[in-house]
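For this view, one protein chain was removed and the others were kept in their places.
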Amino acid sequence: MILMNYIAAFFLIVLGLYTIVTKYNLVKTVIGLSIMDYGVNLLIVTIGFNPGGTAPIFTFSELNPSSFFVDPIPQALTLTSIVIGACVTAMSLALVMKIYEQYGTMDTREVRRLRG
Amino acid sequence: MFSLAFLQTALLYLGYILIFPGFLFCFVIGLLLCGIDRKAVARMQKRVGPPILQPFYDFFKLCGKETIVPAAANRTTFMLAPLVGLAALVVIQLFIPVFNFRVFRNLPEVADIIVILYLLLIPAVSVMLGGAATGSPYAGVGLSREMVTVLAVELPLVLVLLSVAKTVGNALGNGLVFSLSGIVDFQAAHGSLIGRVSMIPAALAMLLIIPGETGNHPFDAAEAETEICEGLLAEYSGAPLGIYKLSHAVKMLTLTSLFVALFLGGIGTGVEHLVAAIGLTGGFAAALSLILQVLILVLLCIVLTLVTISFVHAVTARLKIEQLFKYYWTVVTGLALISLVLAWYGY
Amino acid sequence: MMNVLSYQHFPIYAIMVLFLGAFLIVLFGKNKIARSCLALLSVTGSLALLVSLVPRVMLNGEIITYWMGNRAYAGGYAIGIALEVDALSLFFALLIAVAVFVSCVYSIRYMEHDDNIPQYYTLFLMLAGGVLGLVLSGDLFNMFIMVEILTFAAVALTAFRNTARGALEAAFKYLVVGSIGSTCILAGTIMLYAQVHTLNFAQLSALIPGHLNGSTRVAFALLFVGFSTKAFLVPFHPLAADAHGAAPASISVLISGVLTKSGIYGIIRLVYFLFQSMGLRPIQFMLVFVGSVSMFVCVTMALAQHDFKRLLAFHSISQIGYVLTAVGLSTALGISAGLYHAMNHTIFKGLLFLAAGAVLHETGTTDLDRLGGLSKRMPHTTVLFLIGAASISGIPPFNGFASKWLIYQAAYLRAVETGNIGYLLVTIIALVTSTLTLASFVKVSQSVFFGRLPEEFKDVKEVPFGMRFAMSLFAILCVLTGLLPDLVTKLLSGPAAQAVLNPIRYIAAARGIEMPVENAALPQAAGAWSPINWLLLLGIALFAITLVALLGKYDQVSENASGEKLPAKYDLFFSGEKSVYSQVGGGDLFWGFKHNWRHYFSFMHDLHSGVVNDYALWAVVALALAIAFLQIVL
Partner (left out) sequence: MFKKLIEESTGKSPWLFHINAGSCNGCDIELVSVLTPRYDAERLGFKLAGTPRHADIVVVTGPVTQQSLNRVLRTIEQVPEPRCIVTMGSCPQSGNVFRGSYAIAGPLSKYVHVDVDVAGCTPKPEAVIDGLVKATEILREKRRAMK
């Protein structure tokens, strides 16, 4: 089952990149970024997953060599990563709005005053 | 600190800078080379030609002329640029050994050949900035061409220097020698580099580089007097112009003596033995051998000037700037590259 | 319990001071004086804290390991969050602190006419804190977080003047490709974590070389590409050009002097610490190849530019190419030269961007085809600019030459040592690139500071003292680091290079083990260059010539004294016509060069299409190539 997760993570990352590269709409580019981010988040969670493990909530007295739990660090990382992803999305959407105001278009092929 | 010995050393170095091989030597020999060049070109064109001392007359005349600073010019840069360029050239001349004689014999070496490569840019940059500071459109075109000439010459010059460094390094078995006095010492012991197969293309390339670097005909697109009114110098008059003309002459000396140091370094070093063989010793012998070496150097510089500058001048027409660039990056670079590859594989 | 004032705390204080300043400015930033004082205080504090660490870390070779909340290394695993400051970290931290300090001093006058200045300072300090956190962090995930913070702040600051031409566009492109890079870093981090279950840098460095498999190779490629986006190496260079062109000059200083350095820092840590690939041929090849391509492509791109800041931006990447090439040589001399050049790059590029900012501040444009002749109106800026230009073009005796010279030596020595003709090619590219750099700065001098003054800029004034002061600081550093190469090598770049050569000490320090400093003597360069002596000689020669000239009445010139109607005598020679405004446009200079390279230039122009999809595609291709290359050769 866990293999499915890895495949899905890989698929999501590639899908995100594909969207960024081929779609000529600014909003779709932002969506691509988000999809890529979700893919990585899925990857992180999957890496920390132990089949059959419990939630990693222990006090020191409960903790013994036989306690079996999923790795807590990737979960913490995922939370951070999700927050950062949300920030990036918010920021890029703000930029997209401003760009639409200035350029009057959402087409990336026309947002190219800086080139050469 | 201010002991007698210190004072003596200070005076000695001041003498080096001001008299030999510094300012005075550059002034006299440089202008002389320039005069010989003009005379030789005239003779090759079946003209009588100006007197050999003509560049001296030109220089002193320009000193006596009025200096006009155009209203659009930046006065400080306009006046300072020629002086900086000349001073930088004179200092480069201090680093080029005259066979056995070198200024910094007892001190760690100040500059190696890579540094000299970049020091040679300073006069070029100062003439460009001085010209640009006048605001003349001709200077703008001249600047563009001068810079392209520098770009064109730089690549083959780099290759020549690297191949010389590699050849000497190979022969000494320690990889590479960048030190100019090291290169000359090596030649003193093992014969001039021009005698090696791998160095012949490099020497040829260097011969072609000299007129390009000095901006002599046919590589003088930057100062074409008939099309762009002398380019960078269009607004210069009087003493600053004279100093530019002097710098140009000194550059001829610098480059030809650099050639001598790089490829013909073994020629003049036997002089001491010769002097000793006559039976002279002591300070007088040292002075005599130094004078002889300087004479040999000047002679070689004159020959080189005749070959690279005068002869090329007399038989060719001025190249357009894009032709010049192409020429240097194909023909001359090719020659230097052959040399580098030969040196790389140990020939 | 450690004393709160003990030096072990200094690194975290240095970071905190900046973030605290950012926070306080949000609260109290309405008042102009308060926000300037706060910003200056925090950057000065940060700089002072870092400088006070120099004797310990640089000279004594101490490595400061600091565990947040005192959760030290225990039971074979580093669980806590660590800051680990060795000579390499401190070297980059110092660069950053200095650049941030000068940029902050400059901002006070430079930004005074903008709106939303409190937000500017907040983002500015966040950016600074982010980069400082990145280089001082001893933890791979925290490096990622800091990368995100700095990318975020940099994007926001790029778009800060959102009415400026292309600012939003540049910010968006930067955000997209930068996010791809950040995601790469995150994915690489987590893949390494999956292999060895730790995020602590020292521990990773100890474990990864034993766990080299397909997965870690992919992680290597991901991290390499991620840090490359931060350093804007080819193929990410168009982003740098766009971002620099649009951002305020003080931010360009940070983007070029600080952000790119964080990328280089990441690459050094990745290559020489995490994977300990010192002396591995394929990795050297990769670094030197990317470095040389960046060096050459960006310098030619810069030659074709018409905009002052955009031109500087391309040069910035070109110089970063030098740094990466030198570092990639994997020799002590190469790494030390590369780090030295990284430092010099921060200084002279900072100076140049500030000069560009000064021009923009006074004239309102950076278009090379519209400017000209400003040297008469802004003499101080001109002199400062010329110092910067001479430095970056490698004109002796300024600092750019000192470090580039070491790089040439290192590359050629490497070529001779290995007998590899590729390194020879690199040496030649490096030497030629330097001349091309000179060409484009001659172009800038001609088009902006010299040449003819256009009518519309007749009344331009010199910039305020605060800005000139900031530029002078950089200019003084340019001269000093150029004249004292031995001191710089001994004090700064040498120890940092030693740290790179001895990753074992870094690993041991995290476990609390002090290893003795092995001061392997840095190899001497093959040639000779003593700038002080040269300057002395030049000084005497110049003095003598000037004296002679003055005795010969060199200074008696005819000048246009009246200043009213221009007499023909002082007019420019215009083939007899009354001179009109005429300037050879920046783009038309060097025609002879461009004509011969016209196919290359038109190809490059078409390639840099400005469409964000293309740039993203380049990133994907670079990633794919890096993964493929590392899978095959490592």
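We just call them A, B and C in the order they show up, numbering each chain from 1.
One rule holds for everything that comes next: a residue touches a chain if its C-beta (ideal position, glycine included) is under 8 Å from a C-beta of that chain, and two chains touch if they have at least 3 such contacts.
These numbers were taken from a predicted model, which means no experiment stands behind them.
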| item | value |
| --- | --- |
| Shown chains that the omitted chain touches within the full complex | B, C |
| Touching residues on chain C - with respect to the absent chain | 552, 558, 567-569, 571, 573, 575-578 |
| Touch residues of chain B, complete complex, unshown partner | 38, 42, 45-51, 54, 56-61, 63-68, 138, 224-226, 228-230, 233-238, 241 |
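Please note the rule applied: only the chains that are shown with their structure count from here on.
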| item | value |
| --- | --- |
| Centroid distance [mean C-alpha coordinates] between chain C and chain B, Å | 36 |
| Centroid spacing, where centroids are CA-atom means, of chain A and chain C in whole angstrom | 30 |
| Intercentroid distance (Cα basis), chain B paired with chain A, Å | 63 |
| Residues within chain C bordering two or more other chains | none |
| Sequence positions of chain A contacting 2 or more other chains | none |
| For the chain B and chain C complex, residues of the former touching the latter | 14, 17-18, 22-23, 63, 66-72, 74-77, 79, 83-84, 86-88, 90-91, 94, 107-115, 117-119, 121-122, 125, 128-129, 132-138, 140-141, 143-145, 147-148, 150-152, 154-155, 158-159, 162, 165-166, 169, 175-179, 221, 229, 234-235, 238-240, 243, 320-322, 324-326, 329, 340, 344 |
| Chain B-facing residues of chain C, complex | 372-373, 375-376, 379, 382, 386, 390, 393-396, 401, 405, 408-409, 412-413, 416-417, 421, 424, 427-428, 431-432, 434-436, 438-439, 442-443, 445-446, 450-453, 526-530, 533-534, 537-538, 540-542, 544-546, 549, 552, 554-560, 566, 569-575, 579, 582-584, 588-593, 595-596 |
| Touching residues on chain C, where the partner in the complex is chain A | 141, 145, 148, 152, 155-156, 159, 162, 165-166, 168-172, 175-176, 179-180, 182-183, 186-187, 190-191, 193-194, 197, 199, 241-242, 245-246, 304, 310, 605, 608-613, 616-617, 620 |
